[in-house]
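A protein chain is absent from this complex, but the other protein chains hold their places.
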Amino acid sequence: MSRDVLVIGGGIAGIQASLDLAEMGFQVNLVERLPTIGGKMAQLDKTFPTNDCAL
Amino acid sequence: MDVGRHPKIRLLAYSEVEKVDGELGEFRVTIRKKARYVDENKCTGCGACAEKCPTPVRDEYNLGLAESKAIYRYFAQGIPSTYTIHAQYCRNFQPGKKCGVCSKICQAGAIDYKQQDQILEVEVGAVILATGYETFDARRIPEYGYGRLPNVITALELERFLSAGGPTHGHVYRPSDLALMAALPDLEKARQRARKGLEKFEKTFDRTSEEFFPLYESGELAGEDYDQWAEQVRAARKADGEFEGLRERVDKIETAHRLVFIQCVGSRDIRFNRYCSGFCCMHAIKEAIIAKEHDRQAEVFILGMDIRAVGKGFEEYRNRGGRESGIQYIRSRVAEVTEDADHNLTVWYEDTKERRVKQLAADLVVLSTACQPAASSKRMAELLNIEVNDFGFFKTPGYPPMDTTRPGIYVCGCAHSPMDIPESVAQASSAAARAAQVLSGSESACLAS
Partner (left out) sequence: MSGNGEMVVNPEAKEARIGVFVCHCGSNIAGLLDCVQLTEYAAGLPGVVYTKNNLYTCSESGIGEIKKAIGEHQLTRVVVASCSPRTHMPLFKSACDEAGLNPYLFEMANIRDQCSWVHMQQGEDAMVKARDLIRMAVAKASLLAPQKDIESSLVRKALVIGGGVTGLSAACTLADMGVEVVLAEREARLGGLLNRINRLAPGGEKASDVVEKLVSRVKGTPRIQTLLGAEVLSVGGVIGNYHVTLRNGEGKEIEETVGCILVATGAVPLKPEGMYGYDGKTVVTQIELEEMLRDGSFNARKVVMIQCAGSRVPEREYCSRICCLTAVKNALYIKEQNPEARVHILYRDIQMYGTENERMLWESRGKGVRYDVYDVNCPPVVKGNTVEVCQPLTGDVLEIPFDLLVLSTPLVARDDAAALANLMRIPVDQNRFFLEAHAKLRPLDFATDGIFLCGTARYPATVGEAQAQGFGAASRAATVLFKDKLISSALISRVTEHCDGCALCVDVCPYFAIKLEEYERDGRKVKRIVSDEILCKGCGVCAATCPKGGVEVNGFTLDQLKAQVDAALEAV
């Protein structure tokens, strides 16, 4: 039984899932089809309701 | 950045999953790492290559509102920061033409035109799907004018306009005005060329064109040479006139003040997606508040059926939008958007409270497009042998809500269903917990139906 995990998609959800699993000690393979991670959130300026910078 | 640096995360960007065999506890996955034609161990992300690249390409990150190059970085702070060559646009990969400018310029010697795709095989115990969403193509609603009327844009495009790092550095200009501004340099060049054309005549005849022309018109000077000179004078004056005319218009250009948001574009719509996309009401309110911050003269209208501000702090945010930013929420259904000769827009809608058809003038119309399953969903579902539901998102038949139709495969974020950022983050942690739970040895029947 492998204790590695595959996460498909490097947007905010994929990133959070990967970080949680990695912090728990699992080896994560994060696959993203675009040249960089970040997904749609990287295209946002600020986010509601705090108006924080999206990046 | 945390992801890029974590020792337990193997980041495979610019990659795709090609095959998945096996089952919970022992999935065998084939991943194709696509060739960037740039060595990621050598590339420093300095950007010299993109600067010198002669091939302009549509900038996808900025949704076509700006230009990128055939060698590019998706966005400045992206991780990994390695540049990538679009093989389909790069001249070096087309038959015949050879370029190689980037390779010459690169001080790190990172360009590698011979790079191949890499195929990797990994074995994993669980799979988490976080493939996100894509936006509805607003051209499918032709009466709203997207793709035809320049000043009708989507909410995501407005994000790029509002962004300090975006194509207009945070100034919300109407695309029709941007086009005017973009035309100016060419007219300037034409004017200069025409002016230059006069110089040789002035030299030959040792006279300025201003002196010459009235004499020609009065008939005092005649002849073929003078005819040519006069032609050139007329051409130069025309070029002058065009340039000055456009310049006057451009000087008067202001950022878009009247913004009208149309909600539920492609959502809650019997023709397209019947469901509600969850976050677009809040997204519009946020963009309206930010637009007002950038431009105190901005007047914003949000035309929607219901304004769904259901999350934590959202109703307060919506009220703040109304109170402090003067957003006017109008319960309505929009029929059509039209424009006049100057690309000023009119939005025709039914005010459903008053049951009357009304019009609203707008500088810019913003379409809150639906959140749809990612284009890759169907292929992913086949690859992973899982089902999709009626809406096209991955099917999660019961409890826990992250479980797909196959054990060991979990879904989170918008791949599951439209949701906003806090929900996506929370659900991502849920999927991680589920994977961890299952890989810790006990396949949990925790409420599995």
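When the chains are written out, they are named A and B in that same order, and each has its own residue count from 1.
Just so we're on the same page, a residue touches a chain if its C-beta (ideal position, glycine included) is under 8 Å from a C-beta of that chain, and two chains touch if they have at least 3 such contacts.
Quick caveat, the model's predicted, so the values are computed rather than measured.
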Checklist outcome for this item: Touching the missing chain are A, B
Item to check | Option touching the unshown chain, where B:Glu316, B:Asp342 or B:Glu382 are the choices | outcome: B:Glu316
Checklist outcome for this item: Hidden partner sits against chain A at residues 19-20, 23-25, 47, 49-50, 52
Checklist entry - Can you list where chain B touches the absent chain? => result 1, 4-5, 44-46, 76-77, 79-81, 164-165, 169, 268, 274-276, 278, 306-316, 319, 331, 353-355, 389, 391, 393, 398-402, 417-419, 421-423, 425-434, 436-438, 440-442, 444-447, 449
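Rule of thumb we're sticking to: only the chains that are shown with their structure count from here on.
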Next on the checklist: Distance between chain A and chain B based on Cα centroids, please, to the nearest Å.
Outcome noted: 20
Item to check | Sites on chain A touched by chain B in the complex | outcome: 1-51, 55
Next on the checklist: For a test of understanding, state which residues of chain B touch chain A in their complex under the given definition.
Outcome noted: 2-4, 6-17, 25-27, 29, 31, 36, 61, 63, 72-75, 77-82, 84, 122-133, 156, 159-160, 162-164, 166, 170, 282-283, 285-286, 289-290, 311, 313-314, 316-317, 376, 380, 412-415, 420-421, 424-425, 427-429, 431-433, 435-436, 439, 441
